[in-house]
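Please find one structure pasted underneath; my questions will follow.
Apart from one protein chain that is not included, each protein chain of the complex appears where it belongs.
Which chain is which? They are A, B and C, in the order written, and residues in each are numbered from 1.
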Amino acid sequence: MMMTPVYRKGGRNMNNVMAIINNALNESFLEQLTSHRSLASVPFAARYRLIDFPLSNLVNSGVTNVGILLQTKYRSLMDHIGFGKAWDLDRKKNGLFLLPPSHIYQANTPYKGDLQNFYSNLEYIEKSNQEYVIITSPNVAANIDYRDAFNYHLENNNDITIMYKKINNFRPNTQYSVINTDDNDRVIDMQVDPHQKDYKKVSLQRYIMKKDLLLAIIDSCVSKGKWDFVKNAIIGNLDSLKVYGYPFHSYATIINSINGYYKSNLEILKPSVWQDIFLKNGPIYTKPKDEAPTAYKNGARAQNILAANGCLIEGAVENSVLFRGVKVARGAVVKNSIIMQKSELGKNAHLENVILDKDVKITANKSLKGDINLPMIVAKNTSI
Amino acid sequence: MMMTPVYRKGGRNMNNVMAIINNALNESFLEQLTSHRSLASVPFAARYRLIDFPLSNLVNSGVTNVGILLQTKYRSLMDHIGFGKAWDLDRKKNGLFLLPPSHIYQANTPYKGDLQNFYSNLEYIEKSNQEYVIITSPNVAANIDYRDAFNYHLENNNDITIMYKKINNFRPNTQYSVINTDDNDRVIDMQVDPHQKDYKKVSLQRYIMKKDLLLAIIDSCVSKGKWDFVKNAIIGNLDSLKVYGYPFHSYATIINSINGYYKSNLEILKPSVWQDIFLKNGPIYTKPKDEAPTAYKNGARAQNILAANGCLIEGAVENSVLFRGVKVARGAVVKNSIIMQKSELGKNAHLENVILDKDVKITANKSLKGDINLPMIVAKNTSI
Amino acid sequence: MPKEEIMAMLLAGGKGTRLGVLTKNIAKPAVPFGGEYRLIDFPLSNCSNSGITTVGVLTQYKPLILNSYIGSGSSWDLDRNDGGVTVLPPYVKEGGGSWYKGTADAIYQNIEFIDLNDPEYVLILSGDHIYRMDYSEMLAYHKSKNSEVTIGVLEVPWADTNRFGIMNTNEDQKIIEFQEKPEQAKNNLASMGIYIFNWEQLRKYLIAEAEANNDSAGDFGHNIIPTMMDDKINFYAYKFEDYWKDVGTIESYWQAHMDLLGEKPELELQSRNWMIYSVNPNRPPQYLAESAQVNNSLINKGTQVMGKIIDSVLFFGVKIGRDAVVENSVILPNTRIASGAKIKNAIIGSNVIVEKAAQIGQEAANNEITVIGDDEIIPANSNIKAGMVVG
Partner (left out) sequence: MPKEEIMAMLLAGGKGTRLGVLTKNIAKPAVPFGGEYRLIDFPLSNCSNSGITTVGVLTQYKPLILNSYIGSGSSWDLDRNDGGVTVLPPYVKEGGGSWYKGTADAIYQNIEFIDLNDPEYVLILSGDHIYRMDYSEMLAYHKSKNSEVTIGVLEVPWADTNRFGIMNTNEDQKIIEFQEKPEQAKNNLASMGIYIFNWEQLRKYLIAEAEANNDSAGDFGHNIIPTMMDDKINFYAYKFEDYWKDVGTIESYWQAHMDLLGEKPELELQSRNWMIYSVNPNRPPQYLAESAQVNNSLINKGTQVMGKIIDSVLFFGVKIGRDAVVENSVILPNTRIASGAKIKNAIIGSNVIVEKAAQIGQEAANNEITVIGDDEIIPANSNIKAGMVVG
C-alpha cells in the first residue's frame, strides 16, 4: 500500500511544489461541447470532467497547492470544483485557488493570450510558499505520478522539464505540440500544431520548473509584449535554458479535436486502457453526485459499455459511454455513442456514432447516425 | 430564545423565498477602495465585509437559497464567501450560488446594465424551487429580519414590496434612491439619485416579489432593450403593478459615497448603533480568520474604538475602527480613522481623519490628516 | 444557538442478531443495502429531506465503522454550523457504563446531549427500516392534534397483528389502547417504532422510570408508553401509507432487494423527489464487457461485469467473471465472482472471493436463501447447498 509521508518543509518533497492548471487555452475545437462550458468541464469517461484528471494526478502525487487559471465560461467549472473538497484541497493552508481572468478588473480590453492570465495572478504565484511549480492543462487525460519526473528534474539540474509521449499515429485534424530532443532528451526544437509533423514526441503540456524561473519568464515575456505561454515562455527559451523532456509511458490522450474527444472516450472501453487511466497511480476524483445504481430492466442489452450511476436501460446499448441519469427506452438502440448526463432516448430510437450533450431528448423512433470518423454532435438541451 | 422551525414546503414559509444579492452596481464612488475589489467585499466595521450584512440578514430570516450576481473584481469576494460555510449555506440543496457576469460567455461586448446579469442567470432563477424572491444589494448595512416584511407582502397582496427608511438628513454627495408613497404606503413615485430630494423615504434596495413576476419583468425589459433594474424593472412598473413600501425602523446605513462609508464606520462606535447592527435580529456572520487576541502593550491608550483581533497597540488610538492585524507603534496616534487589515504605523506616526486600506505602511514620524468631511484615503499596499 | 423545534434521536445500536453473518463485523444500521447504501441512509436521508438538521445517532455494537461512515454528516447535508449529526456511543461515565438496556434507556442516558440542543419535540427513529417518510408532516400532524405522543403506524394484515405493538384508535386517530403483540388484536395498526414526544414531558418520564425502577427494561413499548397511557397522556396514531420494510431477517433483507427490481418497484431508488443519500464512494464507472448479459438488475459503479446477471443487485466494487451466472441474488461490496461460478437465491457478503466454477444455492427450490459472510473464500468447484450459511 502507498504510504502518505509527513513531508518536512522544502527541498525535494512534493509539498515544495505548487501547480497551475492553465485553463486559458483555445477550446473552440470542441465546437458545441464548449459553447457553454470551458474545456476543463467537458464531461469525459462516463462520470468525470476533463479537469478531474490533471487535478487528481497532482493530488495523488502529493501536490497540495493548485491554482486554476480561468478565462471564459467557467460557471460550470466553479460548480464542479467547488472548494476542492473532492480532492481534499479545501484547506486552510495551500489548497485550491480559482484564478479569474484579468478582464474582471479591466473590462473591454482585447485578450492577448494566456500569459495575461498568469500575469494577472502574479500575486498568488509569488505568495505561494513552494519553490517549484508544475504547469499543466486540462486537455490531457492520463494517470500521471509526477514524483519521478520531479526527481529527474532535480537530479538532471533542468531549468524546465517537459513531459512528453511518443506517438506513432497522429489523429487527423488535431492540434499537437511536438518536440524534438537530442539523445539525452534535451529539447532542441518544439512546434505548436505544425502541419507537417516531423517529430513523434508529443508534449503532454506538463512543465516543471522553479517558481522563480516562471516569474522571471513571465516578467520578461510581458515586458516585451509576448503573451503566449507555450510559444513565448517555453519555445522562446529553448536556446537559453536547459529544457529537457521526460517520457511518459502509460496511456495518455490529448483532447484537441472532436474526433480525439470521441475516440478517446471509446478507447477507454478497452480494459487495459481504463485500468491504466482509472487505477494506475491512484484514483481519479470527481465531484460526488447522489445517484442510485443503474437499473437494467427486463429485456435490456448492454455490452461493452462504461456507465455512470442513475441510468435506466430498457433498450440495447453497445460500445458506448453513458453518463449519469441516461434513459434508454425499450426498443432503442445505442451504438458507438457518447451520451451525456440525463439525456433520454424514446422507444425505438436509434443512435450510431453520435455524441449527445447533456439533457438531450430524442423522441420515439428517431434515428441519428454519424460516421465513426465524424460523429454527429447534438447540443445541450436539444429535443428532437 | 429564537426557535428554528422545521418548515413545511411552500406557502408562507421563508424556505419558499430565494434571494439575489445584486452585486452588479456602480461602485466607483468608493474610489480607491473599489479599485481592486467589488463593493461587496469592502471591509466594514472592524471585522466584516459589506456583503456579510445582507447575507447574514437573509440567513437569519430563514432564507436558504441565495444567488450573488457578480460583475467585476470579484476575486476577493469569491475568497471571502467561499462556499458559504460561514453562513451555513454550503448545502446540497439550495445554498449559495455565485453567478458570474455574461461577459465570461461573450467577451468584448459592451456592458448594458445590471439586468444583463439577471438575464444571463435566468436558468438559476427558474430552476430554484422557491415561489418568492428577495432582491438585495451589498451597499446597505443593517440587521434586518425579513419575516415581517414578507408577511406584509403576502397579506397586502403586493406585487412588489420595497423596504425603505425615513431619513431627515441626507449625506452630501451620496446617491440615494427615494420614494414617495400615498398614505397607505403605496409607492407612487421613485427617483434614483435626484439632485433635488423632495421625498424623505429612502429605498433600502430590498425588494420582495414573486419569482414569476421577476422573470416576466426581466423578459419584458430585456426584450425592449431596457437594462437597468431599478429604473426599468421597478420604476418602469410603478403604474402597472401594486408596489408598496415597507418601513424599516432600526439602524440602517446606505454606503453610496466615501463620506458615507467613513461616517458609517464611525457611527458604529456608538453603543446604541453597534447593538442594533451587530446583535438585534441575529448575528452578522463573516469568514472566520485565525487571529490571536489583540495585544495592548505597556503605555498603550485606546478609547472609543472597535477593534478586530490580532492587533498590536503600543501607541494611542481613539474614535477609530481597526481591522485585524493592525500595528500601532509606540508614540503613534490614530484619531477618527479607519485602519484596514495588517496596516502598520511606525513610531510617532500621526493619523487623523484617514482611511488606510489593507497592508499600508506608515513609517515613523509621518503625519497624515484629512478632514472629518473629506477623509484622506491611502490605497492598498502603499508605503510612505 | 437558536432553540430547535425538533431534533431526531436515531437508535442505531442494534446488533441485528437475526441477520446472522451479515452483522458479524458491523452494526445492523451499517449493513449495505440497495447496491449503494447502508440501512442508516434511509432514516438519515428522511431527516435531511424533512428539514430536521439536528440528529443524534446512538451507536453501541461495533461503533467505529458507523462513526467513520457518518463522519461530518455532509453526505446527508447534515454538516451544520449548529446541530448537524452527532454520533453517540454509550460512553463510560465516571461511575462506569453499560450498554443501553432498551430504547428508552438509550434516550435517558443521552438526556445531557438532548438538553444541549434544547428542542421542543424529539423524534425517535430506528436505524433498520427501509422507507421514505416526511417527518415534518408527522410533526405538523402532532401539533394540529395537540398530541403529546404521536406514534407512526401502518396497517398490517390481521393475521400478523400478534407480531407487532398494536394501536387501538378511535375515529379521531387518538390511541385508546396499546396492545403489545396481542393474541386478539382489536385493530391492525402496528407501531413503526417512530415516535414524536414533547421533550419536556418525555424527560420527566425517563427520569422517573430510571429512578423508580432499577430493573426496568428501559423500553418505550414496555415501560414508558404504558406508564404514560396510565396517566391519560394524549396519544395519537399517524398513519403511514407508503412502502415500509423492516429488514431484520435474512429473508426480509433479501426480499427487500427483490422489491427494488421489476418494472415499477414499490420503492424506486432512482426517484429524485426524495433523495436517499449515501457516502457515495469514489469509484470508476461500471464496465459491462462484450460478454456481459444483464437483465432486471441494479448495478452500482465500480463494478466489472463479464458474466450474466439476472434479477440481482450488485454493490460497488463487485467483479463478475466470464460465464459466471448470478441470479436472484445480492452481491455486497468488493466481492469477486470468478468465471464459471453460478449463484442463485443468495446473499454474498463483502470482500468475498467466489472462485472458479463454484456453485452456490443452485438447487434452491422453495426460495431458501444461501448466505456467504464477509471475507469468505469459496473454493473453486465447491458446491454450497441452498439454504446454507457460510461464515
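Definition applied: contacts are C-beta pairs under 8 Å (C-beta built on N, C-alpha and C of every residue); 3 or more make two chains touch, one makes a residue touch a chain.
Small disclaimer: the values here were computed from a predicted structure and weren't measured.
Chemist: Among B:6, B:306, B:340 or B:356, exactly one should touch the missing chain; which is it?
Modeler: If we include the chain that is not displayed, B:306 is the one touching it.
Chemist: Given that one chain is not shown, which residue among A:92, A:127, A:195 or A:249 touches it?
Modeler: A:92
Chemist: Contacts of chain B with the missing chain: which residues?
Modeler: 45-47, 86, 269, 271, 274, 278-279, 283-286, 288-310, 312, 321
Chemist: If the missing chain were put back, which residues of chain A would it touch?
Modeler: 1-8, 15, 85-86, 88, 90-93
Chemist: Which residues does chain C use to touch the chain missing from this display?
Modeler: 59-61, 63-64, 67-68, 71-72, 79, 86, 89-92, 94, 96-99, 112-113, 116
We adopt the following convention: only the chains that are shown with their structure count from here on.
Chemist: So which has more C-beta pairs touching, A-C or B-C?
Modeler: A-C
Chemist: So which chain ends up in the middle if you average the CA atoms?
Modeler: A
Chemist: Please compute the C-alpha centroid of chain A, do the same for chain C, then give the distance between them in whole Å.
Modeler: Centre separation, chain A to chain C: 41 Å.
Chemist: Do you know which chain B residues sit against two or more other chains?
Modeler: In chain B, the residues touching two or more other chains are 92.
Chemist: I need the residues of chain C touching at least two other chains; which ones are they?
Modeler: Chain C, residues with two or more chain partners: 277.
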